[in-house]
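What follows is part of the complex, with its chains left where they were.
Chains: A and B, in written order; residue numbering restarts at 1 for each.
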Amino acid sequence: MITHTVQGVAVRNIERADSAVIDALARCGAATVHEAQGRIGNLNPYMRPIFSGARIAGSAVTILAQPGDNWMVHVAIELCQPGDILVVGTTSPCTDGYFGDLLATSAQARGVRGLVIDAGVRDVRDLTDMNFPVWSKAVSIKGTVKNTLGSVNVPLLCAGQHVMPGDIVVADDDGVCIVPRQNAEKVLKAAQAREANEGEKRQKLASGVLGLDMYNMRPGLEKAGFRYLDSLDELA
Amino acid sequence: MITHTVQGVAVRNIERADSAVIDALARCGAATVHEAQGRIGNLNPYMRPIFSGARIAGSAVTILAQPGDNWMVHVAIELCQPGDILVVGTTSPCTDGYFGDLLATSAQARGVRGLVIDAGVRDVRDLTDMNFPVWSKAVSIKGTVKNTLGSVNVPLLCAGQHVMPGDIVVADDDGVCIVPRQNAEKVLKAAQAREANEGEKRQKLASGVLGLDMYNMRPGLEKAGFRYLDSLDELA
């Protein structure tokens, strides 16, 4: 069992989920997927997209990086396959700009779909023009060095979430969700079931039906002792 | 006098300000209104709009919610009237996504103009497409449950500001300002007076007149002992 971080290694071969399942998860979006797997897997909401409108999913190629050092990103790109997403965690908190347009060019050439980094990024204008989406903690002009070893494709923490190489990353304007590879199909089914459901609900609510009635919440409120008052004066 | 938070109640009837006054306050914008009422009523600047360009005002329907629980939002929507704005405060700090496209659909069906929430929101892409503006502390995929009672239409704190149900909320790209209902007309007059004034000032400044002269600041600077030096070397 792998329980603690290892430094100085790269794992060449990782298992990935079925690409059709991954793409279908992307269409569901991060919030629905998060809901569908029981409200777990969310990255900290300080992770924000550098441009809006992207909605992607892919297999995590994980990068454990030292603060201010992006050496391992170069190592990771060689191990990427089309459909992968780079996921970077650091051994100490850092906001430096680990990744810019050159790395994005290289990553896109390998078919990488995007980057999720618990640190900073730069060249955001170029990345936007390239349509290379990034979710990051910061945007920073401060670059990095290539001096100290981290690891690639090891389990790591990214923005408060545990990520295994090969886990599915689902990311959009709402944030980022991690789905364990083994659960991909099960979560997809649950997500699609939620979605099927939502169209009808949306229509009802648009027509003026209240959530209180549609979800039958009134008995629960009453049971919990909820009281309606006619005016604020009754609270005096 | 209501001085402390009450949990487990909803107040059905609240007084609202005149809708013409409210709409006129929206046209003035949050910064001008804030200035006009003596620099009070501003929410903490961590409250940011999910899309830019919205400028609204409305009557506050207040929601005191438990952390991670959006039950009270459903209760509140039933009590809304066209022109209202939902204002959510929480009993403990929370960044979870309390509100998404289904609740927005329901709120829009009741004529609700927007949401101000001292917590998180999700489905921001859908909300943008629906033109349903939100000012929030966070965007988060992490949803909420419906287990624990809060209150609706009670006095509460939102982003460091005291809000009474029926207070006027003015919100735009600059942030959010609360105007006590009783002061609405007085504040509107002051805001409009400021605005009348501003066109002329803007023209003067654009033509090259200095603020120092337009506001007659030079005597005050001199009186306060302000000194002009010819170069940095004089400080040595």
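Everything that follows uses one rule, which is that contacts are C-beta pairs under 8 Å (C-beta built on N, C-alpha and C of every residue); 3 or more make two chains touch, one makes a residue touch a chain.
Owing to the predicted nature of the structure, the values given are computational and were not obtained by experimental measurement.
*Asks:* Taking the 2 visible copies as a start, how many copies are in the full assembly?
*Replies:* 6
The definition used in the following text is that only the chains that are shown with their structure count from here on.
*Asks:* Give me the superposition rotation angle from chain A to chain B, based on Cα atoms, as a multiple of 5 degrees.
*Replies:* Resulting rotation angle: about 120 degrees.
*Asks:* Report the residues of chain B in contact with chain A in the complex, numbered from low to high.
*Replies:* It comes out as residues 1-2, 6, 8-14, 71, 74-75, 77-78, 95, 97, 100-103, 105-106, 108-110, 120, 122-125, 138-143, 146, 149, 153-154, 165.
*Asks:* Could you pull out which chain A residues touch chain B in their complex?
*Replies:* 30-31, 34-35, 39, 42, 45, 48, 52-53, 55, 172-177, 198, 201-202, 205-208, 210-212, 215, 217, 220-221, 224-232, 234-236
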